[in-house]
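Okay, so here's the structure we're looking at.
In this view, the complex is presented without one of its protein chains, the others remaining in place.
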Amino acid sequence: MAAGELKLSGWEVGEVRRLPGMDVKKIGKDLYEIFIGPQHPGSGHMRIIVRLDGDVMVEVDPDLGYVHRTMEKLAEGRSYIKVIPLMERMAILDACNITLPYVEAVEKLLGLEPPERARYLRVLLCEINRIASHLYGMGIFGVFLGHSTMYMWPFGDREVFVELAERLTGARLTHTYAIPGGVRRDVPEGFTDDLRKAIRYMRKRLEDYRKIFLDNPVIRARLEDVGVISRNLAIELGIVGPNLRASGVEYDVRLVEPYEAYDELDFEIPVFEEGDALARTWVRVEEIKQSLRILEQVADKLDKMPREGVMHDKFWAKAPKLYKDVYAKEGRVKLMPLFATLRVPKGKAFARAEAGRGEIVYYVESDGGMTPYRVRVVSPSFRNAIVFKYIAPGHRLMDLPAIYGSIDYFPPEADR
Amino acid sequence: MSGAITWLGEWLFWPPFFQLVIAPGLVAALVIVIFILWFERKAAARVQMRVGPYNVSPRLGGALQLIADLVRYSFQEFIMPFTVDRAAFVAAPLLLLLASMLPMAVIPVSPVLPYSYAWPNIMKYNLLLALALATLSPIFTVVAGWASNNKFSLIGAARESFMVTAYELIFVLALLSTAAPVHSYDLVKIVEAQSTWKLMALLNPPAFLAAFIATLLSTSGFPFEIPESEHEVVAGPFTEYSGLMYGVEMGAAYIKRYAMSVLMALAFFSGWKPLDPQPGAGVWSGYVAPLVVVLVKATIIMAVMSFLRAVYGRYRLDQALHLAWKILLPLALLGYAIGLVYGYLGVL
Partner (left out) sequence: MPAVPSRKRVPSYGFLSSIKGNLEALTIGLKYFLNPNRSTLHYPREYIKLRPGYRGYIVLNKAKCIMCESCARICPASAMKMVRFQAPDPKRPGKMKLYKYPVINYQRCIFCGLCVDVCPTEALRHVPAHDVVYMNLAEMELDLEAFQQEPKSPAEEEGGIPVRYIFDSEKGLVKVRASEGGGGQ
């Protein structure tokens, strides 16, 4: 027997044998294991360990933590305002949604309510972010199914909303827009008209998406009855967001515990019954439609409202004349120097919001100092990651990208 | 000296050699495949809100990008992992390319023979032989996957072998349904039976559709890009390949598609018609002009296939097999039945 040849006889399950350059472990009879990721075109920043019997997945193990950045611990060493840009790094494409509950929690500790216009502006950016985030997810989903046009179109159309966000906040991503007490900028001139144009355009494009992707027989065949999460399983696993609503559960933080201006707006929460990959895609499309509806109402409301008061009086009443001039001229809210050393009264606060991928929860505890004592984040992707383990087995290997993409799992958000 | 030139000319213009290596074989195939790759990228870019290849030669619309890519592939390091089966690993891509090209040796591109001294007669069973040779290449894809000793390659190779069983029968049946009406396996007779607008594709659409989709199945065209499906199996059988060898393997699929398109251009789209070369015509009117017409028709068929990349995703393996066995095979049989009816009635 030549060196490097593998002796196959009498090989027990679990036993490791040596080949030059590699150790080979027998994992089971007629099973083999492949590692999807972390260096793999279909994985993202994670690893999925798949055990296959022929072409059928027997066991699927999501292995998280490749982009863990100890955000919660880092937050304990920073003053309150500096935590916002940090937490944005969880999901930079959904920056406003992902940091809003933190800001709300700090506001609860400070005991202040943002003024009305600020609440609408927050909703405005949140919905722009939600659309951009869904389009991003759909683009990734498209390329997972080999549909390159569905990769390029949502990414190209997402640019419309990124551009809107840039006009509003000055940054394409990582807006750091909502801060305790209000928001950092008012809408620039002509913004609401541009917003309405973007809404009209996006409505038209959703019809194009339906034609080329959702009603495309190839995609239909790939998605229908794939990765079905039953209502009970969805509740049992505690998944959140569009994935939960695709399984027929009427749960959305905007519905059960409206925050900011959501209880003054007229919109629907789309809920689908099927729970398969197709339903999850449809939920996102319908949510984009509803977000466009919200944006329309917000645009009307902002036009009617007087252009003042996007910052709570605590931080604005004593502002010098220069600050008010800058706001009147540029719509930019200058921050009082005390923001750098904001002291938050002792206490515990808890807040949640519906981010693009689901419910995000923050728990903030203050010991009265300049930095939070504890910031706990539960991010939607982390709660959704467990799904792989339960719904992928029994499907064929080629269904894994369909399941992965339809969950819209975002590793940096899960790993924090 | 002149003897040597004659000898060289005889060799060069000996049909099996000339057709295989120059036109419609390797040289013509490379030119057309490069054009098609460029077209595929440009067409997808147009649909997808982008520009596509551009910067390498802005005035030609980026056409030289493909040449640049080819050069880059040629000089890239060819890495041979030490766990592979060396001989098979190296031989597979080269044989794959050769096997993809083989049908070219027997496909006639003109009804007449311009050079009397060196050309044997066009063989009578060229359609059958071309089909037989076209079914040869997938084995080398499987060999490449097997020799790579990589799980992803192995899965890709297994997928390829599933696909082979699915599309071969369909393609052969669909092409044979063009032979039935003319009572001959000779492509020349099949082409001569058609006229510029009386096309086999219009007379027998089920057979054409089956052949078209079978070509997509066999050459990993969308929506059947399954063996190389990037998001599960990286690059399928070609995962371990790099440099020129990877380029050869990727090119081989296109060359196979080209060979099958030439076959379809002859069998379904009346080959060199509207030209009608008569015996005794010179090289230009008797050989080159019909060749160009055939190649243009084949290129258009390939361009349509390339466009599908912008419209479709990929099917799952079992769905592709389902489509092939349950829908396309009956379709091909229907096409064959139609062909038999035509043959019985003597329509053509």
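As written, the chain order gives the labels A and B, with residue 1 at the start of each chain.
Here is the rule we go by: contacts are C-beta pairs under 8 Å (C-beta built on N, C-alpha and C of every residue); 3 or more make two chains touch, one makes a residue touch a chain.
Bear in mind that the values here come from a model prediction, so they are computed numbers and not experimental data.
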item: Full-complex contact with the absent chain, from A:Ala279, A:Ala349 or A:Ala414; value: A:Ala279
item: Options A:Ile81, A:Leu233 or A:Val378, residue touching the unrepresented chain; value: A:Ile81
item: Among A:Glu236, A:Asp263 or A:Asp300, residue touching the chain not depicted; value: A:Asp263
item: Per the touch definition above, residue among A:Arg222, A:Arg254 or A:Arg416 touching the missing chain; value: A:Arg254
item: Missing-chain contacts mapped onto chain B; value: 43, 45-51, 54, 307, 310-312
item: Chain A residues touching the omitted chain (full complex); value: 78, 81-82, 84-86, 149, 156-157, 159-160, 163, 166-167, 169-171, 174, 176, 184-185, 188-190, 193-194, 196-198, 200-201, 204-205, 208, 211-212, 215-217, 220, 224, 248, 250, 252, 254-255, 258, 262-274, 278-279, 282, 286, 320, 322, 326, 330-337, 339-341
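One rule holds in what follows: only the chains that are shown with their structure count from here on.
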item: Chain centre separation (chain A, chain B; CA means) in Å; value: 45
item: Contact footprint of chain B on chain A as seen in their complex; value: 19-22, 32, 34, 36, 40-42, 55, 142-153, 156, 212-213, 216, 218-219, 221-222, 396-401
item: Touch list for chain B against partner chain A, complex; value: 44, 47-50, 82-83, 151-152, 155, 158, 222-223, 225-226, 229-234, 309-319
